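After the structure tokens below, expect a handful of questions from me.
Note that one protein chain of the assembly has been removed; the remaining protein chains are unaltered in position.
We just call them A and B in the order they show up, numbering each chain from 1.
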Amino acid sequence: MNVEQVRRAPATRRAAGGGGFRSWWGRNQRKIVPYLFITPNLVVFTLFMFIPIIGAFYVSLTKWSLIGSPTFIGIENYVQMFTDPNFWKAFYNTFIYTVGTVPTSIALGLLVAMGLNRRLPGRTLLRSIYFVPVIISLVAAALIAAWMFNDNYGVINSLLNAVGLKSVHWLSSATWAMPSLIITTLWIRLGFNMVIYLAALQGISPEVYDAANIDGAKGWKLFRYVTWPLLAPTTFLVLIINIIYSTYVFDLIYVMTGGGPGFSTTVLVQYVYQEAFQQGDMGYASAIGVFLYVLLMVFTLFQWRVTRQGEQAS
Amino acid sequence: MENTLYTATEAKTKGRRLSRLPRGKDAVIWVLLVLGAIVMVFPLYWMFVTAVRPQDELFNGHFSLFPSHLAWSNFTHAWNKLPWTRFYINSIAIALIAVVATVFINLLAGYTFAKYRFPGRDIIFLAMISTLMVPIQVIMVPEFIITSKLGLVNSWWGVILPRAAEAFGLFMVRQFMVSIPDELIEAARLDGASEFGIFRRVILPLSGPVVAVLVIMTFMWRWNDFAWPLVILQNQSSYTVPLGLNLMKGQYFTDWTGIMSMGLLSIIPILLVFVFFQRYFIQGIASTGLK
Partner (left out) sequence: MRHPTEGRKYSRRAFLKAGGGALAGASVLGLAGCGSNSASKSGSSGGSKSGTLSFLVWAEPAEEKGFRDIIKAYEKKNPKAKIDLQVKPFDNYQTLTTRLAAGNAPDLARIQYQEMGRFSSQGALVDLSSYLPKNYGDAFTPDLWKAVNYQGKPYGVPQHTDTMAIFYNVNMLKKVGVTSFPDSPEKAWTWSQFMNLARKLKKARVAPYPFAVGWQTSAYRWMWFLFQHGGQLLTNNLKGPMIDNPIGVQTIEFTQNFFKENLVPPSTSIKSNEKIESLFSNGTIAMMLNGDWLMPFVQDHLKDPWAVTYMIRDKQTASDLGGNAVAVTKDTKNPELAADFLKFLASPEQIKQFCVTAQFIPSRKKLVQEGLDYKLRPKDMDVFVKQSSTVPPKMAAEQTIPKFGDINQVLEDQLEAAFKTGQSAKATAKNISSGIKQALGS
């Protein structure tokens, strides 16, 4: 039964037989209704997302302190961005943070998901424990972490001392500040990745594994050639989401280190915030934001193509 | 060979399987998972300990994993410092209204993007999803200007409306809807149902799992919202709980006991929602067809 056959059978429509609007509606509702259904969504997105984004594109071409009116300066902001050493420092920090958090949290999430996919006692409880850090607000998580990593009174240093190790200047030394942030992020992110992988794993039917068993695939081979390819679309999704979260991390770093010590934890979005509200240079801040947006879009498209090709190959 | 892997259907059955104790490789995995869980839960435990121990124990240089005694008065003390009742009322109201609004909007739209063909469908959908990649700091000001022109500054709707269409939620719903067999829909059409009737009578009853996921996620997002409410809410009387926590952190004072106790309290509502809907949560994610 295809679409055209259904559409050409007006007799089955309730509206048939009534004149005017009702029969017109009966014949055309299928074309119109989709637009009606997405209208609330579209209105909200347009008002609160699309228009501000266009606004941001425009502002990126101006100089604007928020207090007066914007003055048009063309692509000057973008030129400034590429020659600004602070921008590159922030870019580097964001890169390090992303590389440190994304592959690790995805790998850990997958491992735990695979572990919890087995028939083990207390699965539900364990699953919840791993997921709880995800539902805490970032502000609360950052406060807990700041307290635990505190130089003088934090429990982590106390535990280190208790086993005879020296205290580490977690948040006050340029060497350890970024690792502290990464560790905290792993705590928050692991459960999220785990839940998505767990759901995906549970969608793999046992016949697949039975068939693989018959072919002699076990352990690592099983994972590499059966499980991992089946998870490819999930991995794509998880990868993109994690990269977005890591690229745009703000609240956590703002609360824990404020971008210091030195410039060691100043990431791009912090720099954007600084430029927008402390430096009164909203134009420049918007330019950086636009740049990030385009960068992520390109990356996503590229990654999608890779995944597609991988799918077609296997 | 023993197949110890679960399938989705098995996951739905209740009942404990304690009779089957893990052996060999499974035992090792189980121990590792438990150790990992202890590490995961320790920060929360520490939050609790910091909140209930007597305040001067924090800085007396003497380290102990257990509080000497439980000073529940810390909670009332911190509670009285700020209008927390007001904050909780605002947060709960915003979260509940947002859940209803978001579920309604996203369900309808996700279904439409999944099951209808119309010009512009893919472009619009991609445009919506791509908004995930915009940093909020950059659109904050234009968004605020629009919200204030609508007269929504300092109001619940000013917090709810701009976030009522969460791109991630839309994505999940669409994925879920795609997996609903087209035949069901066609059959209903043949029976003469209107388009909205199809939604109400065919789609909605099947949407349980994805609704559960949306409810949890939306509640969580709105409950934890910080950056946007900070901009849009102007009076302490309209503040939400995360803003209250931030106030507690304050400009000059670092009241760790107060912060930890109120922080702990702020986790409880979302924890309750999660525990209640948990059963459907994994099921829901699984059925959004993320495979």
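Please note the rule applied: a residue touches a chain if its C-beta (ideal position, glycine included) is under 8 Å from a C-beta of that chain, and two chains touch if they have at least 3 such contacts.
In this text, all values refer to a predicted model and were calculated from it rather than measured experimentally.
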From B:Ser68, B:Ser148 or B:Ser179, the answer for touching the chain not displayed is B:Ser148
Using the touch definition from the top, which of A:Pro40, A:Pro179, A:Gly280 or A:Gly310 touches the missing chain? A:Gly280
Among B:Ser130, B:Ser155, B:Asn246 or B:Gln278, which one is in touch with the chain left out? B:Asn246
Can you name the residues of chain A that touch the chain not displayed here? 65-68, 86, 146, 151-153, 169, 171-174, 255-264, 274, 277-280, 282
With the missing chain put back, which residues of chain B would touch it? List them for me. 59, 77, 80-86, 140-141, 144-145, 148-149, 153, 230-231, 234-238, 246-247, 249-254
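The rule we apply is simple: only the chains that are shown with their structure count from here on.
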Between chain A and chain B, the Cα-mean centres are separated in Å by 15
Given the complex with chain A, which residues does chain B contribute to the contact? 1, 3-8, 11, 16-18, 20-22, 26, 29-30, 32-34, 36-37, 40-41, 43-44, 46-47, 50, 58-59, 63, 104-106, 108-109, 111-113, 116, 118, 121, 124, 127-128, 130-143, 145-147, 150, 161-165, 168, 170, 186, 189-192, 194-196, 199, 220, 223-224, 226-227, 242, 245-246, 249, 256, 259-260, 263, 266-267, 270-271, 274-275, 278, 281-282, 285-286, 288-291
Complex interface listing, chain A residues touching chain B: 1, 6, 12-14, 29-31, 33-35, 37-38, 40-42, 44-45, 47-53, 55-56, 59, 66, 112, 115-122, 124, 126-133, 135-140, 143-145, 147-148, 153, 155, 158, 161-162, 187, 190-191, 195-196, 198-206, 209-210, 213, 230-231, 233-234, 237, 241, 244, 248, 250-251, 255, 269, 272-273, 276, 282, 285-286, 288-290, 292-293, 296-297, 300
